[in-house]
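Pasting a structure below so you can have a look.
Only a single protein chain was left out; the remaining protein chains are all shown in position.
This part shows chain A:
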Amino acid sequence: MITRKRLAAGVCGLLAAMAVALLPTPASAGEPDAKTAPKVELTLDVSGSMRARDIDGQSRMSAAKQAFNEVLDAVPDGVQLGIRTLGADYRGEDRKTGCKDTRQLYPVGPLDRTEAKTAVATLTPTGWTPIGPALQGAAHDLKGGDGSRRIVLITDGEDTCAPLDPCQVARDIAAQGIHLTVDTLGLLPDAKTRKQLSCIAEATGGTYTSVQHTKQLRDRVHQLVERTADPVVTPVATQGAQSCADAPKLKPGLYSDREKFAEHRWYRVDVRPGQELRASVSVAADRAVNNDYGVLLRASTEHGRELVRGAEAGDGRTDVISSGLRYPEPPADAPDGADEPPLKTVCLQVSNSFSAPPSVKTEPGMPVELAVDVVDGPSDASDAAFLGLGHGWWLLITLALTGLVAGLVWGWISRWRVSVWRTN
């Protein structure tokens, strides 16, 4: 029964929990908890090619500066913002040095707008485009705390520092389990840049935007910074085992893990008899995968008997494929000498049927998000109809005719009895 009362109590509890977890305490309003504060680092390409004047008649660099100025003015309170540059300092031709040219222009922390703007104003288009090292640097800058993290990468060209593949760098950073998203903005719509930037975005669950106008650049960067400020639940990293016996025991909550192609991951959840287990899983396609894919979430007993499964298959472009299941554990009586029946362990198995061309790296595995929940059991139906009640014209006609027949019979019987009585 979804009783309002219980729900109201639950919602109050939830609100309280959310308030504690997500909102700054009244005493420190406006100055959020440094530990959970969302962090964002704007990573700007200052390579020589940014001089090109092809954005609304001004150079890419001045478009970016203008956008930065306006975005810095509107950074929401509570967001810690930093700025990193790539290719800002080294003018030379030496690739090795040029590919190390990335530095933190403004440290991640509470924002001093004037200082940040002054720092941005000094930039002049200079060197190479070391995207990979810049991402690594930015990920390092954002370390600490456990809020959400975001890198906004603005660049006008592909990485000039192979063999370090920035896409692989992004995937490795994301695999560190630090809730990091990389959003990319490309100032030059050429095929290679686009491919590289959308690959970086895909690898971290971020977005790719192709910028053609200053206003678009400003609005998008602003939107991404604002998005960072939205409170969001961050999953707890866990590591599923290869079999149920060794699997980690999960409490209700949100978990993240990694799973390779054709790998199985097991988790265990304790459920009290009479309670219902709910689980959903999403496997993200964070790299180029073959066109058809699927996910299977299976709940089984410790002895391997399948209880219920959730499966989904799909094809084409996607971010995640997800499925879920619910399993009400049947009520049981408490054994002698105990107050409550013993907990039952349900094994959850997550498997995927993604595949990829041989050129695609399989390490690290694809991101898995697992939500586990345990609620009271449902009140099961004894009849398909609502409380066994009827509905429709046939019901009414049947009942009316039954009543009529009953009335007739009753009337005749009583008449017959009266006449019998009269006769006697």
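Here is the rule we go by: a residue touches a chain if its C-beta (ideal position, glycine included) is under 8 Å from a C-beta of that chain, and two chains touch if they have at least 3 such contacts; residues count from 1.
Here is the rule we go by: contacts and distances are computed from a predicted model.
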(request) Pick, from "4Fe-4S ferredoxin-type domain-containing protein", "Secreted protein", "Multidrug ABC transporter ATP-binding protein" or "NADH-quinone oxidoreductase subunit H", the protein name that UniProt gives for the chain of this complex that is not shown. (result) "Secreted protein"
(request) May I ask which residue of A:S198, A:T214 or A:T238 touches the chain that does not appear here? (result) A:S198
(request) Tell me which residue among A:S359, A:S382 or A:T423 touches the hidden chain in the full complex. (result) A:S382
(message) Which candidate, A:K100, A:K260 or A:R278, sits in contact with the chain we can't see?
(response) A:R278
(request) Can you work out which residue in A:R60, A:R171 or A:R227 touches the chain that's missing from view? (result) A:R227
(request) Using the touch definition up top, pick the residue from A:R51, A:K100, A:R326 or A:K344 that touches the left-out chain. (result) A:R326
(request) Name, in rising order, the residues on chain A that touch the hidden chain in the full complex. (result) 1-4, 6-11, 13-14, 17-18, 21, 186, 189, 191, 194-195, 197-198, 205-210, 212, 216, 219-220, 223, 226-227, 230-236, 251-254, 272, 276, 278-282, 308, 310, 312, 316-320, 322-328, 340, 369, 371, 373-392, 395-396, 398-412, 414-415
